[in-house]
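Apart from one protein chain that is not included, each protein chain of the complex appears where it belongs.
In this document, chain identifiers A, B and C correspond to the written order of the chains, with residue numbering beginning at 1 in each.
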Amino acid sequence: MTQTTPEAATPNAATAKAPAGKPKTLKEGYIPPKERLFAPGHRGCAGCAELLAARLVIEAAGPNTIIANNTGCLEVTTTPYPESSWGVPWIHSLFENAAAVASGIEAALIAQGKKEGINIIAQGGDGSTVDIGLGLISGMMERGHDILYVCYDNEAYMNTGVQRSGATPFCASTTTSPSGELSFGNMRPKKPMPEIMAAHGIPYSATASAAYPRDLQKKVKKALSIKGPKYLHVHVPCPTGWYAESADTIKIGRLAVETGLFPIYEIENGVVTNVMKPKKRPPVEDYLRTQNRFKHLFSKEGGAEVVKQIQAIADKNAQRLGLDSK
Amino acid sequence: MMPRKTVVEGSMAVAEAVRLCRPQVISAYPITPQTHIVEDLSKMVADGELRCEFVNTESEFAAASVVLGASAAGVRTYTATTSQGLFLMFEVLYNIAGSRLPINLTCANRAVSAPINIWNDQQDSVSLRDAGWLQLYCEDAQEIHDFQPIAFKVAEDPRVRLPIMTMMDGFVLTHTYEPVELMDQELVDSYLPAYKPVVKLDVAHPLTFGAFAQPNTYHEIRYMLNRAVMGAKPKIAAAFKEFNETFGRDYAPFMEEYRSEDADVLVLSLGSVCGTIKDAVDELRTEGQKVGLVKLRMHRPLPKAELRKALDRASVVAVVEKDISMGQEGIIATDVKSAFAGHDGPTVLSYVAGLGGRDVPVPDVKKVFKEAAAWKGRQAPDDPIWLGLNTGIIPEVQ
Amino acid sequence: MADKLNESAVTEPSSSPATKTGAWRSQRPVVDLDKCIKCYICIDLCPEGAISALPEKGGVQVDYDYCKGCGICASECPQKAYTMAPEEK
Partner (left out) sequence: MMEIRIHGRGGQGSVTAAEILAQAAFKDGKFSQAFPAFGVERRGAPVQAFTRIADHKIRNRAQVYEPDIIIVQDSTLLEVVNVFAGLKPSGVAIINTAKAPGELKIAHTATVRTIDATKVAMDILGRPITNTTMIGAFSGATGAVSIDSIVTVIRERFSGKLADNNERAVREAYRQVGGK
């Protein structure tokens, strides 16, 4: 197991590098909005990490990319007809079928002899990925298409109003798994999607977070350099659905990683690699207190016990991935 | 290579025609009785007779999505399914039509669950009439063979840009061997040029497909879809005409009229049962009865004016169909009645027949003609008439 | 919005800048370039892509046509170069 340290939003983490060739990102100089791969004017919430991550992904992937997008916040907010935020060929069909649509795009490019040099990305939120679209993603992985699937995980059905998904964390309160007299919210842990994908025998399955933009972009480039099906699971805090401050999106995302609740790692050909190890691992309570979806854990009798259980989830992740080892 | 005039299975007749049309991406999921079509196509790909990407998917939902993506990326696409498979595709099929993608689908008509039943009726495709797909029904293997290039040609016409499905009765046509005159590759190539999409997913011009339409545009976009379906009618007529000229056939584009010119009692039907009905018509004609058949070929768009013209002279029209709108009547019967709304016309009877593979033999068809004659000048009943219903096994209403 | 719809309901690329989402903002980030160390993490982290590097001299600028005022830049700037100021009425 190799390791990296969080590069993250620290002052000395990076300095802008001179762009090679045509400017592709905002960092590399001013690009007029209408010439961007992901243009402003989208209708995402202030502080939305999903749209942030989506911009980082396409800017890393570059202009020779075709995207198939599931229904969800990302689709609705970026393509209010007749406007689009996308500067690459982009298609939305349905809630659950981006992986299959992308499979068809790949087949069409191969049939035309035009696949070489073109990246294909299928993407969607956690609901369309771990729940309703899972079978189609599994089919895409099993068939071996040269496609990167990106899941933007904001841990509930945000587009429809914060209903639970298979990626909602243990004891988060959502509108369909509310806390109440008899409940601490969603009583099931997150579906282990990166592992499910890796179990298909694909060459690359990884996690990333919008809070670590440069790690995320590095992984997009790495994934796209590998032939075959790839999976990238990106944690994207949702200030609206997590009942948190817009300005705190990145801080919350960082805490998820540092506490061990959303560990960052890669699975290359079935082997866990490049685990991001926090300098110190704060207690999960630091993370939970930033969001009102966990508020009941601190106001309801028995909440402390649940917090311990959540700490155990983080500790288990830490043990599994060696987060605490130096 | 197969001789050009040969006895082949109906599934092979369609597969061979699809091969001749040079699709670039095929995706499908096997389901009885569509299986032989996709098996034949898979073998053609495996043998190098068909240069095409064949994507085997984990479900019909995925197969429809794969051809959607491929079509949006600018290539000629084909899929085939039936019954539950078509229903599993339902959401995607509406999406394909709304996206104006010229996908060609063969539906091997089969009954729908429950109860589960693998045999033929047409409830599956008729249930999809509202989606924006053009729909053509076939009587025999020759038609399903010939209609493939016509389907691609119409669908891909830049003024049409619509998906199309051709229907063949499951088992009755898919699994039956009969003589077919296979088309010649050179003629197919001359009739059906390579597909040139108007728009496609292309990094050189990165368009956004499938944007989120709000109330200020959705209404108009759906208007345009309906306008396109309606507007496809002359294009379909032209495609049939050119086909007839190229291949020496004699297809009427919207419906085939059989001994109907002076008929007092007509049956209107669609699909393979029309062959049996023609035999019944001949027998009744030799008995001196003025009966005939109108075989509806194109269900969407509905050729209302042509229906009026074809049916107008009869006193009674019995619509014999293998489907029903529960709580209403046969779906085609309602459509036929709509063609006469506000016009004087014949008495239109709705016959529900042959569900789930129930055979419709000549004597049953003759019975329909005889019963129908008795409705001359009378108001048709509100409820559909069930042909060959075995009332002895139906319990009383509880 | 385009004058006429098109038959396939496709949309031209990068056309959303037609909508100026800066109108959503109730507070605006103001950057003190003297504090900026040109790490550009604020560019990376802006969900709108509303922050860009100043050409030639470096440092950053905010595009108030699109900035929604979420405050991530102010929260994440290691130098606290941003302050969030109420929008003037």
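Please note the rule applied: a residue touches a chain if its C-beta (ideal position, glycine included) is under 8 Å from a C-beta of that chain, and two chains touch if they have at least 3 such contacts.
These figures come from a predicted structure and were not determined experimentally.
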Chain not shown, its touching partners among those shown
B
Can you tell me which of B:R22, B:R76 or B:K278 touches the chain that was removed from the display?
B:K278
Among B:I31, B:L50, B:L128 or B:V172, single out the residue that touches the unshown chain.
B:V172
For subunit B, which residues lie in contact with the unshown chain of the complex?
6-7, 9, 33, 118-119, 140, 169, 171-172, 175-179, 272-273, 275-276, 278-279, 357, 359-362
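As a convention for this text, only the chains that are shown with their structure count from here on.
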Whole-angstrom distance, CA centroid of subunit A to CA centroid of subunit B, is 44
Note: subunit A residues in touch with at least two other chains are 79-84, 86-88
Of all residues in subunit B, which are in touch with two or more distinct other chains?
99, 205-211, 213, 217
Touching residues of subunit B toward subunit A in the complex: what are they?
24-25, 27, 52-53, 55-59, 61-63, 65-75, 77, 91-92, 95, 99, 201-203, 205-214, 217
Which residues of subunit C touch subunit B once you look at their complex with the stated criterion?
5-13
Note which residues of subunit B are touching subunit C in the complex, please.
98-100, 161, 198-199, 205-211, 213, 217, 220-221, 224, 228
